[in-house]
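For this depiction, one protein chain was excluded, whereas all remaining protein chains were kept in their positions.
Up next is subunit A:
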Amino acid sequence: MQLYLPIAEVSVNIFLILGLGGLVGVLSGMFGVGGGFLITPLLFFVGIPPAVAVATSTNQIVASSFSALLAHLKRRTVDLRMGTVLLIGGLIGSSLGLVLFNYLKSLGQVDLLVSLFYVVFLGIIGALMLIESLNAMRKARKPGGARKPRRNHNWVHNLPLKIKFRVSGLYISVIPPLLVGVLVGVLSAIMGVGGGFIMVPAMIYLLGMPTKVVIGTSLFQIIFVTAYTTMLHATTNYTVDIMLALLLIVGGVIGAQVGTRIGLRMKAENLRILLALLVLLVCGKLGLDLILQPSELYTLKVPGAA
C-alpha cells in the first residue's frame, strides 16, 4: 500500500515505514537511545530526501521517547533533577552546534563531516562499552566475587557546586552533567540525532549513575532536545513531513512499549553489550562506506531540497 508524502514528495510503502518505526521503537525502549542514528540512515535507504529524513526522525524520536519515558516514570527510574541539569546543557549545546553546523555547511563537505563524526563517536563509545561490559560480566561470573557497586572517586567528585541527586544516589557537582549536556547538544545538532547513544555511556561511566536510572533520565533530556530541533527544522527548512512522522510514530510507540518491557527483564550488562554491538555495527557500516569505492561516484544535489 502506497502513500504519497506531501513534504518529502515521494511515494512510500506504508508497511515498510511502519516496520522501520517499530524496529527503532523497540531499541528506543530497550536502551534509552532515541534511535536517530539508526532511523536517519534507514530513511535515506528507502529514498526519503536526507533533509526530510533528518528533520522528521527528530519528530519521531519525540513520540517514541515520550512513550518510553512514561513507562519509566511509572517505575520511578527517572532522575528529574539530573535530567533538568542535562537539558539546560543540551539546549545550550544544540544552539552552539547549529551555529557550527551552518559554518561547516558554508565550507561544503558537511556530509563527510557528519559521517566522520558518526564513525569516530560510535566507534569509541561502542568499543568502550563492549570492553567494560565484558569485564563486568567476567567479574560477576567468578565464584564468590559478587559485583561490587562501582564507587570510583575521581576528579568529578572534587568540583564545587555540589547537588544531591537522590534518585541516582549521587552527591556531585552540577558542572560535569552540565558539560555532558552541552557536548551531547553539540553532537546532536551536527549529527541530527537525539544523542542518547553518547549520553547513556557518559552518565554511566563519567557520572557513575546506575544503569536503570540512566535510561529514563536520558529519555527525559532527549524529548526536549529533539522537540527543540524539530521546531528549528520546521521553521527554517520546512522539512518536517508530518505524514512520514505519523507512520514512524505509530510503529515507534508500539515498539517502544515492547522494548521497555524487554529492557526491564534483561540484565544490565547484557543490555549494554547488545547496545555496544549495535553501535559498532552502525559504525562499521558507515566506516566501510567511506573506505570502499562506491558503485556510483557521482551524487546529485538539488539546492533547497537537500
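A few comments on the model shown:
By our rule, a residue touches a chain if its C-beta (ideal position, glycine included) is under 8 Å from a C-beta of that chain, and two chains touch if they have at least 3 such contacts; residues count from 1.
Basically, contacts and distances are computed from a predicted model.
Of "LacI family transcriptional regulator", "LLM class flavin-dependent oxidoreductase", "FMN reductase" or "Transmembrane protein (Alph_Pro_TM)", only "Transmembrane protein (Alph_Pro_TM)" is the UniProt protein name of the chain excluded from the display. Screening A:L3, A:L100, A:M137 or A:A268 for touch with the missing chain picks out A:L3. Although one chain is not drawn, the whole complex shows that of A:Q60, A:S168 or A:S188 it is A:Q60 that touches it. When the full complex is taken into account, the listed residue touching the unshown chain is A:Y238, out of A:Y103, A:Y171 or A:Y238. Although one chain is not drawn, the whole complex shows that of A:L38, A:A53, A:A71 or A:I215 it is A:A71 that touches it.
By the touch criterion stated above, the residues of subunit A touching the omitted chain are 2-4, 6-7, 9-11, 47, 59-60, 62-67, 69-71, 74, 108-109, 111-112, 227, 230-231, 233-235, 238, 240, 242-243, 245-246, 249-250, 253-254, 256-257, 289-294, 296-303.
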